[in-house]
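Here the complex is missing a single protein chain, while all its other protein chains stay put.
And then subunit A:
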Amino acid sequence: MDETIVYRYLSGTATEEEKLQLLDWLKTSPENKAAFFDLKAIWHAKHSISPDNRTSDQLKDSLSVINERIDRFVPINKKTVNHLWKRWAVAAAIILLGFISISILYKVPKVTPDTDIVYVNQSPDSVRKVFLPDGTLVWLNTHSSLTCPSEFTGDQRLVELQGEAFFEVVKDTLHPFVVKTKAMMVKVVGTSFCITTSPDGAISKTTLQSGSVQLLRADGKKLVTLKPGQQAVCSEETDRIEVRHVNVDEYISWRFDLITMSGVKVFSIIESIESLYGVNIKMDTTAIKDNRYNFSFRKHKGASDALRRLSYMTGIPVDTIR
């Protein structure tokens, strides 16, 4: 077997024929198997040898989540019992009030409330672009949601974010744009920035590309004003914010990792993947040549992932050839 097939398999450009050859070669001897999987492990290790801000952020985020999970296991000790009692009392009062207000509601004719629109991106691997009523463009990352009114009325343009989004805000000095997260609020006039919230919402990170933003605590108290190239990390519990200079592109390039094609025929998709990765694709497209598809994939996941998705979407086997 041409052993460079190993490298082509690892980089996702091996043909089906080559994969079969590799499989046979692996089954031939335990030395081959060991050699291959050692090389695979070394190949995989490439992500770990260039630690950057992303990895230290990953550690911090993970650490905060695990601590939150542990906190749910903390046994109640004597000190907190009194506070608990007060909390139960308050909760009971609220529930009581709740019952009362509900019964009142049934007697009074209902006024139609403003409808809020919630934009959700639940897909695991694509970015959603959303235009808000004022023309502001929001790039909503995976597992994120944005709530905004169907129309901006009032002094502020107020939206709520959970997850991660990049904002390109339309300038309107009379009506500041405010993004509310669990940990804090970000107030802007016309500007480009990215906000990330940790899964439990307790920590928010704001990265400013251009313009200027003001960070406020949930109750409106001013925390800090950011300049382009700065990033602020806010925690819900403390007033402390960390501000530091970052390479902004590192934190916002996720917008462009996604390649999206809408209403295209399969040969366009094939052409894009071929030129992007430098592979030759073999696919029997006679049955589907006039079909139009919406297709998207993440560049960094590599050719084999894109081809797998193409195959899954069309139901036709896809292969690479040399």
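Annotations for the structure displayed:
Definition applied: a residue touches a chain if its C-beta (ideal position, glycine included) is under 8 Å from a C-beta of that chain, and two chains touch if they have at least 3 such contacts; residues count from 1.
Keep this in mind: contacts and distances are computed from a predicted model.
The UniProt record for the undisplayed chain lists the protein name "RNA polymerase sigma-70 factor (ECF subfamily)", from the options "RNA polymerase sigma-70 factor (ECF subfamily)", "FtsX-like permease family protein", "Phenylalanine--tRNA ligase beta subunit" or "NADH-quinone oxidoreductase subunit C".
One chain is missing from the display, and on subunit A it is touched by residues 3-4, 6-9, 11, 13, 16, 19-20, 22-23, 26, 33-35, 37-51, 55, 58-59, 62-63, 65-67, 69-70, 73, 124, 277-279, 300, 302-303, 308-309, 311-312.
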